[in-house]
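Worksheet: one structure, shown below.
Here is subunit A:
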Amino acid sequence: MTGSPDIKLSVRGLEKSYDRTPILERVELDVESGSFCTIVGASGCGKSTFLRMLLSQELPTRGEILLDGHALPDEPTPDRGIVFQKYSVFSHLTVSENLILASELERAPFAGRLFGVKRRQAREEISELLQRIGLSAAADKYPAQLSGGMQQRLAIAQALAKKPSILLLDEPFGALDPGIRLDMHELLLGLWNELGMTIFMVTHDIHEAFKLGTRLLVFDKIRHDPQVPEAYGATITYDLPLATPLTELTQGPEQIASAIGLPGQSDKTNTMTS
Partner candidate 1 sequence: MRIINRKPSRLTALALGLLPFVATIIGYAIASHYRRLDNPADKLLPSLESIGQAFWRMAAIPDRRSGDLLLWVDTFDSLWRLGTGMAVSTLLALSLGIAIGFIPHVRSALAPYLATFSLIPPITILPILFITFGLGEMAKIALIVIGTAPVMIRSTAQAVLDIPREMIIKAETLGASVWQMTVRLVIPQVLPKMITALRMGLVPAWIFLISAEAIASTTGLGYRIFLVRRYLAMDVILPYVVWITLLAFLLDRALLLLSRRSFQWHHLGSDAL
Partner candidate 2 sequence: MLKSFAKASLLAAALSLPLSVGSVQAEEKKDFKVCWSIYVGWMPWGYLQDSGLIKKWADKYDINVEIVQINDYVESINQYTAGEYDGCSMTNMDALSIPAGGGVETTALIVGDYSNGNDGIILKDKTELADIKGQSVNLVELSVSHYLLARALDTVDLSERDLTVINTSDADMIAAYATSDVTSVVTWNPLLSEIEAQPNATKVFDSAGIPGEIIDIMMVNTETLADNPAFGKALVGAWYELMGIMSSEGDEGVAARTAMAEASGTNLPGYDAQLATTKMFYTPAEAVAFTNAPELPSTMKFVAEFLFDKGILGEGAPSPEFVGVSFPDGSIYGDKNNVKLRFDPSFMQMAADGAL
C-alpha cells in the first residue's frame, strides 16, 4: 500500500478500545527503516498499548499496521524483538542458557535443547556477545543473582538473538539507577549503530527520549469531553524529528513535558551529562 521503499512500518487509521472505551484513535504513522522512535506520554495514554500492538501481543480494534508493506501477523514473531521492564529473561535459565535458547529452539525443533558438541558450539558462539554485554563472568548465574542493569543487558542481547528488524522496548530502563541507565544508553546506541534495526522505545523519561531517539512521538488526548473524560482516546500529538541538534528545536524537553503534564526536570542532570 505504501509506496516508498524505505518505509519500514506504517500505521493507518489505528484505533484501540477496551469494552468500548477508546484508548487510541486516529493514529497515522510512517517510520523509515533504521529509525529510533522514542515514545512518551502521560500514564494511561496508550503508549504501551501501541507498543503491544506493534508486537501483535494485542490486536487493533480498527485500522492496520503494515510491516514492509504487509499486514502484521496476528501473534508475536521473531522479526520483532522485545525487551520489557521486568520478566524479560527466563528466570530458570542461566545467563548463557538464556542466550543460546534461540539457537537451541531453531536447531532442535522437538527437544528444544542441544546436547554435547552442538551445545558447546552454541555456547562458543555467544562468548563474544557475553563479553560485549559484560556478562562473561556471570555466564553461569541465574537472572535473580544479577543486578537490574545486568538483567536488562541480558534481555537486550537475548531480544537481538533472532536478528529482528524491529526492536521494541517497553520502559526498559525504568527500574534502573541513573548511573546504570547511562551505561545502558551507550550499549543500546552502540548496538543500534551496528545492526541498524528500527527501534521503538516507550519511556517515561522525556530526557532519555530526546537523547536516544531520532524521532519523538508524543501520545496525548486532543479531544476532551469534561462530562465523560473517557469519551475519547489518545493519538500522536507531537511527531518531532530529533536528528538536528537540540538547540535548534522549537520544542525542547521542558516544553513537551509541560504540554503533556510530565515531570520534565527530574532526571535532567543524569541524562544530559553524556
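The candidates came about this way: all candidates are chains of the complex that A comes from, given by their letters.
One rule holds for everything that comes next: a contact is a pair of C-beta atoms (placed from the backbone, for glycine too) under 8 Å apart; a residue touches a chain by one contact, two chains touch by 3 or more; residues count from 1.
Treat the numbers as computed from the prediction; the structure is a model and nothing was measured.
Here subunit A is displayed by itself, and among the listed chains 1 or 2 from the same complex, it touches 1. Of all the residues in subunit A, the ones that touch candidate 1 in their complex are 55, 57, 75-78, 80-82, 84, 86-93, 101-102, 104-106, 109-113, 142-145, 158-159, 161-162, 164.
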